[in-house]
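Quick one: the structure is below, and I'll ask about it shortly.
Removed: one protein chain of the complex. Kept in place: all other protein chains.
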Amino acid sequence: MFGVGFFLALAFALFAVGAFGVLTRRDPLVMFMCIEMMFNSGNLALVALSRYLGLASGHALVFFVVAVAAAEVAVGLGIIIAIFRTEKDVNVDHLSELKG
Amino acid sequence: MGLREVLLAVFAFGALAFALAVVSTRNTVYAALEFVAHLLCLAALYCLLDAPLLGVLQVMVYAGAIMVLFLFAVMMLDIQETGRESAFQGPGQVAGALLLAALLFALLVFGADRFPAAALAPAAAPGAPGVGADNVVRVARALFERGALVFEAVGVLLLTAVVAVMVMAKRRLEN
Partner (left out) sequence: MAFTVTVMGLLIFAAAVAANFAGMILTSTILGPKRRNSVKDQPFECGSLPVGPTHTRFHIRFYLTAILFLIFDIEVVFLYPFITILRPELGVTGLWIMGAFLAVLVFGLAYEWRRGGMEWD
């Protein structure tokens, strides 16, 4: 039952849940967490396939993904905080500054 | 059903359940804590999937550092003002998003199913040590022998992140 297919299905389900969260939530922080969830589902798929194929390079890839995610979170949260400082409002539906 | 299977089932269920909790909780702080639980479940899964180094990485970096950053951000944005009255989009959008997410899941499963099985054949001969044996050394080889250039690029990326955050936060400190 717990073959590579199970973990791939779990990763796909987590990816779908994350996408659903990004589409439905209004709080930018929760949307950001959902994006992280999609990152993590990719990592889970990499780990499962690494084990199945007996290769360690997937693990190295996960290392890089986590490092990139850390940099992304640092800058992304900084941007959210900066927006909040100027707008006093973090409802994403009200952020129309960039509208053409 | 052995012990390992029971643990896999528990933590796989936990990962999915906490993920659903994150998207359905109104309070941002609760969502962040449920996300930590989700990440810990994933770390346990990594350990069970012969990736102990990644399990530790997940706990140290994701659950430890990244989520602390999230909680700081939650506390810096005054939660009481963040539009508590509507944590979700309208019902129409929620239904549409549900449909889209289901489609996405179906598409991924369909795509993985159509993937040629020959490309997914285990590379290691049966009986050869898997990823679990000497895990740290094997990951280190992949990281620093073949991935050395990527590793340096990650260093530059982290430098960029530090400078960017500094510029954004510093402007705030000055006024």
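Think of it as A and B in the order they're written, each chain with its own count starting at 1.
Just so we're on the same page, a residue touches a chain if its C-beta (ideal position, glycine included) is under 8 Å from a C-beta of that chain, and two chains touch if they have at least 3 such contacts.
This structure is a prediction, so every number in the text was calculated from the model and none was measured.
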Touching the hidden chain, out of B:19, B:44 or B:101, is B:44
Among listed residues A:18, A:54 or A:78, the absent chain is touched only by A:78
Checked against the full complex, the residue among B:32, B:108 or B:161 that touches the missing chain is B:161
Note that subunit B touches the absent chain at residues 3-4, 7, 10-11, 14, 44, 47-48, 50, 52-53, 55, 57, 60-61, 64-66, 68-69, 72-73, 75-76, 78-80, 130, 132-133, 135-137, 139-141, 143-145, 148, 151-152, 154-156, 158-159, 161-163, 165-166, 169-170, 172-173
In the full complex, subunit A touches the hidden chain through residues 63, 66-67, 70, 73-74, 77-78, 81
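To be clear about the criterion, only the chains that are shown with their structure count from here on.
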In whole angstrom, the CA-centroid distance of subunit A from subunit B equals 6
The subunit A residues in contact with subunit B across the complex are 1-2, 4-10, 12-21, 23-27, 29-30, 32-34, 36-37, 40, 43-44, 47-57, 59-60, 62-64, 66-75, 77-82, 84-85, 88-91, 93
Subunit B residues touching subunit A in their complex are 5, 8-9, 12, 15-16, 19-20, 22-23, 28, 31-32, 35, 38-39, 42, 45-46, 49-51, 53-54, 57-58, 61-62, 65-66, 69-70, 72-74, 76-77, 81-83, 86-89, 93-94, 96-98, 100-102, 104-105, 108-109, 112, 120, 122-124, 128, 130-132, 135, 138-139, 141-143, 146-147, 150-151, 154, 157-158, 160-162, 164-165, 168-169, 171-172
